[in-house]
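Report on the following structure.
The complex appears here without one of its protein chains, the remainder shown in place.
Up next, chain A:
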Amino acid sequence: MNEHVLKIRNLRIESVAGTTLVDGVDLTVARGEVLGLIGESGAGKSTIGLASMGYARAGCRIVGGTIELEGKELRSLGAEGRRDLRGTRIAYVAQSASASFNPAHTIMRQVCEIPVYHGLMTRAQAKAHAIELFRSLGLPEPEKFGEKYPHEVSGGQLQRAMAAMAIAGKPDILVFDEPTTALDVTTQIEVLALIKKIIWEFGTAALYITHDLAVVAQVADRIMVLRGGRTVEMGTCEQILSAPVEDYTRLLVAERDVHHSLVSDALVDAEKTVLEVDRVNAAYGSISILQDVSLTIAKGETLAVVGESGSGKSSLARVIVGLHSATSGSVRFEKKTLDPNCRNRSRTDQQGIQLVHQHPDVSLNPRQTIGNIIGRPARFYGGLSGRALKQKITELLKMVGLPENFAVRKPGTLSGGQKQRVSIARALAANPALIICDEPTSALDPLVAQEILELLVRLQRELGLSYLFITHDLGIVQRLAHRTLVLLKGEVVSIGATREVFSPPMHPYTQKLIESVPAMKTNWLDGVLAARADRTAREEPTAA
């Protein structure tokens, strides 16, 4: 059992421009063992994952070290030799299943491609094998599932189909690159359970790449913490979680542990309602997306809106800011009913509600300087110019914790967290009463996200802002929100003080959401699955 399937020694990878991406990384994976690679973006996780297949992305070069797969040195094999190993001895499961499937072919055709291409099976055998895989992966109607096209199945099912595709060639080692990051927490559980099952049943070794320590704790035997292309720490799962040696690892572990609330109710002015949404219905064509949604936000208050993707969270925000018209119901801001179309609203109404988007990369115009970006609302609404405008820009930068000289830089030179700070500064420049934050931290690394959250809380305290905070991360909600609204398929399942919403008795859906958030302990997944199986056994059996 102690035989090493994959052995990487002193791996060095550089970009074409000469920057070092991975620096002297050693790792081994034994048969049947799962090694978790964890780190923030830019840590080199994916680069190492791809390098274990002897592959480097365009713009990267493997410049040193050895990569041995079952004793074969991949770098000395030719391109042909490596191609023979890929898919049959080593396979890759990417983050975005929807981007990895060709939408023009059926799933069956793509799952059968590897065994047929490598001559392992005839097409008929491959098909039969695929149907077996679909069945063991718990996909609905395994005989017919393969005839569907990628867009006809859900994200979770597609991710499972991709796992089927990866194991179709019966590889010795699987590389999972953030396979659950794009999924909802409730779907994430299913995929995680499945990955565990595959590893256990097929006895394959695996590299599991993720930025989420709690997720990797569920599947990995050992964890390797990476930062800036170097190994920070390596140890067994239990050791990393309970007794981290390095400071950086300790920070990572601590990040999730913060369960005390960052906000207090003292600053909420419950008398003063800032926003009132009253029985709003909305639809895209004939598909209803919001049904009778009502909510209120008081001055200085944070209302979190949680739900899975497709629950209508973002649509609610679009209705409030006036990008999408409600079919019925009203939105009142500071006691005035707002026009459904943002363009027909008065300046003061446009100014009063600001939106902070999810993706800092596309929410700032790459061709404008930071000074222009955050100065524009001040100029547009406040009529500031010249010296006063310059002063305002400096003041705004200071507020969000950025140095003054950032005003002349362009977004391309900033990190994700810095860009998000600029986004917040731009919203502040309009002097709003309410800021709608649409998943402002979900594209950021955990430690950076934590800083952004602290910034938002500080600004709320200093400026008396109200927030409508859209997120799928329940950890954030519990730390940040005074009140919480749980949305399921466009309907309000539960609304109230955060503490009450998340303490029993809960709505079953809220309970499911809470249970699905991975806890930072190794046996959490098994516990949840056991509890779930137990409940299903007691209640009537429901379809997945």
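Here, a contact is a pair of C-beta atoms (placed from the backbone, for glycine too) under 8 Å apart; a residue touches a chain by one contact, two chains touch by 3 or more; residues count from 1.
Here, contacts and distances are computed from a predicted model.
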Check: Going by UniProt, what is the name of the one chain that was not included in the view, given "Predicted phosphodiesterase", "Acyl-CoA dehydrogenase", "ABC transporter permease" or "HprK-related kinase A"?
Finding: "ABC transporter permease"
Notebook entry, point to check: With respect to the chain omitted from the figure, which of A:Arg31, A:Arg61, A:Lys196 or A:Lys512 is a touching residue?
Noted result: A:Arg61
Checklist line | Option from A:Leu21, A:Ala91, A:Ala168 or A:Ala430 whose C-beta touches the chain left out | finding: A:Ala430
Margin query: Just to verify: which one of A:Ala99, A:Ala270 or A:Val362 makes contact with the chain not shown?
Written below: A:Val362
Next item on the list: For the chain that got dropped from the picture, name the residues of chain A it touches.
Entry: 16-17, 54-62, 75, 79, 321-323, 342-343, 345, 347, 350, 355, 357, 359, 362-368, 376-377, 380-381, 426, 430
